[in-house]
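For this depiction, one protein chain was excluded, whereas all remaining protein chains were kept in their positions.
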Amino acid sequence: MAARTLINVPKKAKRGEVITIKTLISHPMETGFRHNTVGLPLPRDIITSFVCTYNGEEIFRAALHPAIAANPFITFHTVATESGRIAFRWTGDNGFAAEASADIAVG
Amino acid sequence: MNVAVLRSMLWIALVVAGPFAAALPALGAEIPPDQRRSGYADMSPDNKAMQDDDTSNPGMLAVLDGEALWGTKAGTANRSCADCHGDAKTSMKGVAARYPVFNAARGQPVDLSQRINICRSQHQQAKPFAHESKDMLALSAYVAMQSRGDPIAPPDDQRLKPFIEKGHALFMQRMGQLNLSCSQCHNDNWGKNIAGNIMPQAHPTGYPIYRLEWQGMGSLQRRLRNCMIGVRAEPYAYGAPEYVEMELYLMQRARGMTIETPAVRP
Partner (left out) sequence: MNRTSLESSQATRRGFLGAVGAALIVRPASATPASMAVAIRQVVGDAEPKRGKVKLNLPPLVENGNTVAMGVSVDSPMTPQDYVKAIHVFADKNPLPNVISVQFGPRAGKADISTRMRLADTQTVVAICEMSDGSFWSDSVDVVITFGACLEDS
């Protein structure tokens, strides 16, 4: 099963309004500092980067470290400038990549 | 770890021995209905907020996975849950609030996860989900969430009675190297601090839960196993009938309390 994402973007907004965007993604964020039941180290497996674009233009970027909790939750804001698509991309260790998007109508 | 073990034993000893030093309260007595409270009530504002908002509750990731499974055809019968049960929002409403129920074919009670696997093997001719597997937790979270807000309403089924009584006996039975029963902590000492945590009353209102300690979802069986390990008892194997008996008793004990699935707990 691919990573599950849960994003919350308002469907409609007024031009110039500051909107809140919430994102949640399923990922263990294995720190690389833990061991399994027989004492072998668990290799690091984390999301390292999160990028949000608004009609193709980057509006927010985060670099994540092992201190971000499992199933990373990130909220931020942006100005609703025009109708279109807000897209999200998470990338990480072991070739991890996940995408999600939401459409917004700005009037 | 050594420090943690010693600290853990000391704290449990202090908390549980405490009441014996003072005037003896009615030990082992059940919690009066008007004093019952969900573990939710003792959480920090941040953790309550995490549970309350479906766009921030990490348990919703499992619920969404479960919703996808509900509509996915499986097994040689090539049938989905939805093919038989339709929209879970109506067909599954109230189901988790009354489980476990008596299964006549088996002659014993089954919990929700066992019921899901009966459907898989009998109606979908699919491989049963493993205990605590991602798929089992997801589908049971999706089914249980359809009862969110409903009062816990165990059926009045005489066939369940001996199993509920067994569950009650297990709840009162001392176990493990610390020689403690469930009741000694959760009936006699709820609301007190056990080191940094508040002792909950142990009501099964929100399972499967997203537990911060686990950094993921887990079943009531996993939670019961945690407690058994906590008192240094050998936990029953996953799927053991004792867990269903304990769940039956706990659901009786929590009758009328509100289903919260997917609950968040520390």
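Lettered A and B in written order, each chain numbered from 1.
By our rule, a contact is a pair of C-beta atoms (placed from the backbone, for glycine too) under 8 Å apart; a residue touches a chain by one contact, two chains touch by 3 or more.
This one's a predicted model, so the numbers in the text were calculated from it and none came from an experiment.
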Open item on the list: Just checking the interface: what residues of chain B touch the absent partner chain?
Closed with: 1-5, 7-8, 10-12, 15, 43-47, 49-50, 58, 194-197, 212-215, 225-227, 229-230, 266
TODO: Touching the hidden chain in the full complex, which residues of chain A are there? Just list them.
DONE: 18-19, 31, 33-39, 54, 57, 59-70, 72-79, 81
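One rule holds for everything that comes next: only the chains that are shown with their structure count from here on.
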- [ ] Using mean C-alpha positions as chain centres, tell me how far chain A is from chain B in Å, no decimals.
- [x] 31
- [ ] Spell out the part of chain A that touches chain B in their complex, as residue ranges.
- [x] 1, 4, 6, 8, 22, 24-26, 28-29, 69-71, 73, 75
- [ ] Would you pull the chain B residues touching chain A in the complex into a rising list?
- [x] 55-56, 58, 60-61, 64-65, 134-135, 215-216
